[in-house]
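This structure is in structure tokens; I'll ask about it shortly.
Yeah, one chain of the complex is gone here, protein chain that is, but the others are all in their spots.
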Amino acid sequence: MASATGEKVWIIPDGYIPEVSSGALTSHESICVLNTASEDAHLSISIFFEDRDPLEDIQEVVQARRTKHIRTSSLAKDGAPIPIGVPYAIEVKSNIPIIVQYSRLDATQAENALMSVIAYPIK
Amino acid sequence: MASATGEKVWIIPDGYIPEVSSGALTSHESICVLNTASEDAHLSISIFFEDRDPLEDIQEVVQARRTKHIRTSSLAKDGAPIPIGVPYAIEVKSNIPIIVQYSRLDATQAENALMSVIAYPIK
Amino acid sequence: MASATGEKVWIIPDGYIPEVSSGALTSHESICVLNTASEDAHLSISIFFEDRDPLEDIQEVVQARRTKHIRTSSLAKDGAPIPIGVPYAIEVKSNIPIIVQYSRLDATQAENALMSVIAYPIK
Partner (left out) sequence: MASATGEKVWIIPDGYIPEVSSGALTSHESICVLNTASEDAHLSISIFFEDRDPLEDIQEVVQARRTKHIRTSSLAKDGAPIPIGVPYAIEVKSNIPIIVQYSRLDATQAENALMSVIAYPIK
């Protein structure tokens, strides 16, 4: 049995889905999760905004001994996706310890720009 | 009641507002804050320089259960903004725990460049 | 005798080798390791995927008082390299404490993009 590693709650304050893509690649963000355990990780993702109540408890599963790179544009709560061009923040909760990294590819202009952070773990 | 998470003091040593923008986007930096608590967070931001005394106690509020992405060009102390094209550092203090990320978009040239870090928490 | 510093297990959830290079530079990722100790560090690197079992125990050595910037494209297990254009995650284990940073240069388009994170230490 492989054990779970990491933490159960992770925060990403700077979420943003760019409105425009003009190069060969499409602008996108990914929440990249690693589950080192021999059991599946059940995630509950919440999205916080500047001017409205949070979207809470969007569910995802990361299988045992697998990584999952989740496009934020694929996340939806009751059919409502995260709006584009709006600042937001992300909280990722899991029933077992995981590790979370956030990366953004901005292809607003012809050439792309990249940024990445390890999310902040709440211990 | 949702609880506060994170830390009360965060440091960003590499602050810099680019002097020029030449693409479709404007160069800017953002201090991105998440307040997960059911009460407002009251922030006191200080700016440190290489060759002069710090600008201290610039005040901001991040509402309960909200994120706020603060443009550093909007920060001012007694009407004095942060000078552009000058290296500086940022300290963010809050009366309750928060989480802070810093991101910079540099549009000095036609194509943009991005960088981002989770600020360093003082525990 | 110089002592070892850092941790023995490090995680990078967002691994990805870009498929295309079109500028003067070649797209690549590097796992950058520092060994501050007076003895060699013996690494065991595992690669996790979204849809298949991990590649485990790829071995590397970082000499005493040296850094090593390991190109992920050079990593192979029984002759099988990491596939390009596929999301994956990286676990770096060492017999002595080390410090690990991960950087990616994406030259998919004519102009390059950079991202970098300090890997997440498991304590």
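Order of writing sets the labels: A, B and C. Residues in every chain begin at 1.
Following the convention adopted for this analysis, contacts are C-beta pairs under 8 Å (C-beta built on N, C-alpha and C of every residue); 3 or more make two chains touch, one makes a residue touch a chain.
As the structure is a computational prediction, the values presented were derived from the model and not from experiment.
Residues of chain C that touch the chain left out of the display are 5-6, 23-25, 30, 32-34, 36, 65-69, 99-101, 103, 105, 110-118, 121. Interface residues of chain B with the unshown chain, by the touch rule above, are 9, 11-14, 16, 48-51, 53-54, 87-89, 91, 104, 106, 108-111, 113-120, 122.
Criterion: only the chains that are shown with their structure count from here on.
When the CA atoms of chain A are superposed on those of chain B, the rotation angle is 90 degrees to the nearest 5. A simple rule picks the central chain: find each chain's mean C-alpha point, then take the one closest to the mean of all protein C-alpha atoms, which gives A. Separation between the centroids of chain B and chain C, computed from CA atoms only, is 31 Å.
Each chain gets a centre from the mean of its Cα atoms; for chain A and chain C, those two points are 22 Å apart.
Contacts with at least two other chains are made by residues 111, 113-114 of chain C.
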